[in-house]
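Have a look at the structure below before the remarks.
A protein chain is absent from this complex, but the other protein chains hold their places.
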Amino acid sequence: MSQLDILLIVSRVCFGAFVPLCFIAVCVWMERRGAAFFQDRSGPNRANICGFRAGGLVQNLADAVKLITKEDIIPGHLKHKFYFVLAPCIVFCIAIASFAAIPFADVMKIGGKEYIMQTIPTDLGILWFLALAGFGVYGIILAGWSSHNKYGVLGGLRAAAQVISYEIPMGLAIVSALIVYGTVNLTGIAQFQGQLLFGFIPMWGVVLQPLGAIIFIVAAFAEANRTPFDLAEGESELVAGFHVEYSSMKFGMFFMGEYVAMFTNAAIIVTLYFGGFQIPWLATETLVAYARPLTVLMMLAVPACGWIFCLWMSKNNRSHYAHESDYRDREVAVYTKIVWGIVAAIDIMLFVYLIAASGGDADRVLVMFLQVFTFLIKTTMMCFVYVWVRWTLPRFRYDQLQRLGWQTLLPLSLLNIFITSAVVVALS
Amino acid sequence: MSGKVKIMERRGKDLYERVYLIEVFKGMATTFGHFLRNFLDNSKLLVRHYPEQKPEITARWRGRHRLTKHEDGSMKCVACFMCQTNCPAKCIMIEAGERTDGRTEKMPVRFDIDLLECIYCGYCVEACPMDAIRMDTGIFSVTGNERESFVMKLEDLLATPGAFSEEEYKKGGA
Partner (left out) sequence: MFADGLFMLFAVLAVLGAAGLVLFRHPMNGAMSFVITLISLAGLYALLSAKLIFALQLIVYAGAIMSLIVFIIMFLNIQPEDLPKEEGKLLNILGALIIVAPIGYFLVKIVNRLPNATTELLGNNFGGVKPVGLLLFKDWLVPFEIVSILLLVSLMGALLLAGKKKEVSK
């Protein structure tokens, strides 16, 4: 093992472990600000550190402090305290681990060696995700059951029944996608989607498998227990469902696990149906071949983005009431400096690359970074869709949920498999 | 019932609505319109920036209590215990003493209102024969660091000024 090997392994594992954790903050923030903007409110904008609110991100910090410093209660009447403590750990760890098989960049070829850019370089791919999705149910069941609470048991029953029954249409939708891609390896799936259909449409899963994509997305929403399928924690009837007895950081684990699951599901949806790390119309080899002109383009695009962001910020980060000295003005001034600092740093790095290192392996590394960026952007947009749906649709009733799963999605996904396999056989 | 009856058409039966996805997308378009408008220009948000922008309080609003005074500065309260008797939350505690300014025989030497128990129903104001207790201070935010600070003493109640003029208060219907 060379030093490069070790460095890449360490960075891959760090990516797989820390990016989902960082995206908890991003998702929670997006949920709150998004919810506020969908409902014509302004969302969290007061919590600050020395007057800097980072657009409301500081609120998450305050939340974390609150959750950590609260009293950690284990109710005295519980008979199975071990399962009570185990349940949130299962939910959280499973959610993080299921991110491990998702590729965040194309296979990187450096020095004649190939490096698979997944946290665990396995070709099990989607099977890994399915296996772990099944395990997530244990956390919910154990939490609801060991809480020794009627609401908890009811919430756990609902959640478990929902997850178990939506795993079937989800698996069948994946089957039809696998028929198209011809592999279970997620890197292979993402590479497949770099091709062009008829020479001009990116061959994304959503183009080839529109029905499968819809079924999978609906099932993924149900798997993550998100609205409109969040009746496991329907506040009006079950208080909080399976985590009603949990407090402090044990609740925090459920909370974070939910958002990590949302992020992971979004990543899987992006990888299966929205091209994964692929930039539309620019496959990996094209990117490597045109690395220099692309770099010049980026050196222009980054300041443009920074400028637009600063304009937007100076327009919107103002106090909309009579005031003497607006603390937001100071904030905007500092943020503008930071943004331009970042823009300058990126531009200098790109310039150094262009002068000193372009051509050869450095191109591959640049393309890798571009693809990671694309993957994260796409996943963030998918997370936004989660938020968007949550604040648009009302909750399903339990019988409606099961009817949708068994009577609509299941036959549709079976039909989708027949049609897909017929078309694939006819074309090959 | 003489009211006009309007029979609502039951939705969700025809195929167009049972496909469900089209309606979902229509709803999502509506919400996204709101999101985009607020994202691009947040001055149109339907919010009051609370600590900086206070809400407008009308004269009928039942805020924190105060005890009123005559023009010469002596208190109107005669310690008749009407408010204490009427209080459904039992949050008023009066101790009567001899009056020293010669208006009547009695005046309170102790007049405590426990704001943690008060339900702001306004019965004390309605019961008062002397118009001595009012809830027109316009104070709606009562905060404190310990429980004792929520018990309003006689001096605090007398010291709090009313937020409205006499005409406004009368017009308010009291």
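Each chain carries a letter (A and B) given by its place in the written order, and its residues are counted from 1.
Here is the rule we use: contacts are C-beta pairs under 8 Å (C-beta built on N, C-alpha and C of every residue); 3 or more make two chains touch, one makes a residue touch a chain.
Keep in mind that this is a model prediction, so the values were computed, not measured.
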- Tell me the shown chains the invisible chain touches, ordered by label. A
- Can you work out which residue in A:47, A:130 or A:282 touches the chain that's missing from view? A:130
- Using the definition of touch stated at the top, determine which of A:141, A:215, A:231 or A:401 touches the missing chain. A:141
- Note on the structure: Out of A:10, A:65, A:164 or A:381, only one touches the absent chain, namely A:164
- Message: Please output the residues of chain A touching the missing chain, sorted low to high.
- Response: 80, 83, 122-124, 127-128, 130-135, 137-138, 141-142, 144-145, 153, 156-157, 160-161, 164, 167, 183-184
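Quick note on the criterion: only the chains that are shown with their structure count from here on.
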- Quick one: chain A and chain B, Cα centre-to-centre, how many Å? 45
- Item | Interface residues, chain A side, partner chain B - complex | 34, 36-42, 214, 312, 315-316, 318-321, 323, 388-389, 391-393
- Write out the stretch or stretches of chain B touching chain A in their complex. 21, 24, 27-28, 30-32, 34-35, 38-47, 49, 52-53
